[in-house]
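Here the complex is missing a single protein chain, while all its other protein chains stay put.
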Amino acid sequence: MSQQEQSPKGSKKKLGIITIACCNLKKKAVRTSCLMGLVAVLSFTLFSGLILTTSLRGGMESMRQRLGADFMVVPDGNQAKFEGALLRGEPGTFYFGRDTTKILSDIEGIIKTTPQFFITSLSTDCCSYQVQLIGYEPKTDFVIAPWISGQLKKDLEKGELVVGSKLEHQVGDTLKFFGREYVVAGRLQETGLGFDTSVFMNFDTAENVLDDAKIKGIHYRFNKGDSISAVMVKAEEGYDVSAINNAIVDRLREAGIKADVVASRTIVTTASDHINQFIFYVKVFSVMLWVLAVVLLSVVFTFSVHERKKEIAVLRILGATKGKLLQLIFGEAALIGTGGALVGLSLAFLVLFPFSTLISLTLNLPFVLPPPQRIAFLAMLSFLLTGAAGPAASVSSAYRIVKNEIQATMREGE
Amino acid sequence: MLLEVNQLTREYKRGREAFRAVDEVSFTMADGEFVSIRGRSGSGKSTLLNLITGLLQPTGGSVFLDGENIFELDDRNYSYLRNSKLGYVSQVQSALSNLTVMDNVRLPFFLSKRDGEPSERAAALLEQVGIAHLAKAYPAQLSGGELKRVAIARALILSPELLIADEPTCDLDLQTTKEVLEFLASVAQRGTAVLMVTHEADASEYCNRTLFMESGKLVHIASGNPSGIFCSAI
Partner (left out) sequence: MKNRIVTGLFFLATGLLISLGPTYLFKVCETMGDDFMKCHWTARAEIGIGLLLAVFGVISIAVSSVHIRLGLHMGAGLTAILAASLPTVLIGVCAMPGMNCHAIAAPSILVISLLVIVVSILNSIYLLRQSKKSIQDFDRKSNEASSREEQ
């Protein structure tokens, strides 16, 4: 038999430093998987944290932009319900007189007012869940129309609907409320607000829906033709929140209308406070975890280098330069870092994106996922940061190896 | 001359006292010579070898290998020299535990830039030292004698000019000891100089010369041709 045949299969592979590093990691499978697991947890948390904070920031920004009205006036005692409908699309119904709109539009400093009308659909209709139906006046509206994706050719007509971005119905589809079908004429862009799960129609269509509801035996407490649920108010540029707030309250009191006034700025500020708090915790947690991971990895690497002093001395004796030894140490650390980071990122992708709806529902804050290129950037960033944790943790052990005299290392390794 | 050791000295501090583990040792070796160093434990044999391989820095003196002073080389050149001109068989088990026997033997080939493939030569060497059947095994599966053979095969993979062996026969049975010594003698016959530290009295039979060390000094040359030796201590 020739030598060629005798040499074992696979031994022809080049035995570079990275191959040696791979062999070392493979033979110490348990240690390697534990360390990779640690890095995976780190990259998972970091990436999830980045996506969550970016989504929440995006949600808040979107809310700031898309909350077209500066003030919202709703019937007395219904502020919480209204905010639920506005921010989370929680169905709610409450009504007061239509003349409120007129009274408010007369106040100095207010330039636009438009009424909205809220109805809750029956859960057995259309999509088997309760939907907030919002009637609006296309003629005076300045809240809904700017966010209808594409342009409606004409104003919304009777029997036509605009649906929020999270409803799956496309233009031309029909939706059924209280036994009657309506046509989708437009879709809203994503807002991160309750609008995303709401359905919009003009007042005529809304009255139609109410009539059908009555036939089905459902009575809403309102006066036909006279009731609305909220008035959206736009104030002049550079308005004084408290001045206009007071003016609204005074004027409505004079008119004998009991109402709550909700200032957009207050809602935005409250939400942004919550979000900033959340982001702060995420940041602190991520930094702590990174430090913890680097410390833990450092300890493990230091121990393992101690344990492997002989191996390192042998390599040195066989003619490995100090550079090659560093390659080995950093190579192993980098393999652990990148491997772990990839695992963590894949898991994060598997959890974050399919379950994004569940996450946003649980957080109960405006939530808009960033665009794909931003996600890619954040993934890259967390990959680099966590991948670097391995090499960063092995700096001190590498330094010690390079500094030591070889003989000393050989002896210590014995 | 292949190897020139001049006034080589290594001082250690023990408490406040300084003592010389190797004390102004000088000798030379020619190509294909088989030289053994004997002496009692602690006489400085291993330290001498470690100085010659450049694993330790000397306090004084010089070592010329193939005309180059190894202590004046930078890390890269010195590593290359160790890799290509020196073979080293250490006293302790020195096979890398995560690589197969075959890969352990092939390893030195890849530590400097080279063309070609060492597998055939590695297989031939394993055959020569009698462990070809263990090529795929890992060091943990091998006996002490087998590991020693792996170390010898590895030291010879790049056909070094000088093979340094630190007690290559320690812990081995009589038969294996004989085999190892015979093999080292055959290596020397093929042109590679062999410098070996040993406790085996019988080893002298295989060597051209035997140097005796005591308290860091070369004190006696047992046999061989004295013309090649400059031993300051005698």
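Each chain gets a letter, A and B, in the order it is written, and its residues are counted from 1.
The criterion applied here is as follows: contacts are C-beta pairs under 8 Å (C-beta built on N, C-alpha and C of every residue); 3 or more make two chains touch, one makes a residue touch a chain.
From a predicted model like this one, the values you see are computed outputs, not experimental measurements.
A.B. asks: Among the chains present in the display, which ones are touched by the chain that isn't there?
C.D. replies: A
A.B. asks: Quick one: say which of A:K28, A:R98 or A:K166 touches the chain that got left out.
C.D. replies: Going through A:K28, A:R98 or A:K166 one by one, A:K166 is the residue touching the chain not shown.
A.B. asks: In the whole complex, not just what's shown, which of A:I111, A:I218, A:A243 or A:L350 touches the removed chain?
C.D. replies: Per the contact definition at the top, the residue touching the missing chain is A:L350.
A.B. asks: In the full complex, which residues of chain A touch the absent chain?
C.D. replies: Missing-chain contacts on chain A: residues 89, 123-124, 127-129, 131, 166-169, 196-197, 350-351, 354-355, 357-358, 361.
Just so it is clear, only the chains that are shown with their structure count from here on.
A.B. asks: Taking the mean of the CA coordinates per chain, how far is chain A from chain B in Å?
C.D. replies: So the centre of chain A lies 65 Å away from the centre of chain B.
A.B. asks: Note which residues of chain B are touching chain A in the complex, please.
C.D. replies: 50, 53, 55-57, 75-76, 79-84, 86, 88, 90, 92, 94-100, 102-103, 106-112, 117, 119-120, 122-124, 127, 132, 135-136, 138, 154
A.B. asks: Using the touch definition up top, name the residues of chain A that touch chain B in the complex.
C.D. replies: That would be residues 3-4, 6-8, 11-12, 14-16, 20, 23-24, 26-28, 310-311, 314-324, 405-407, 410, 414 of chain A.
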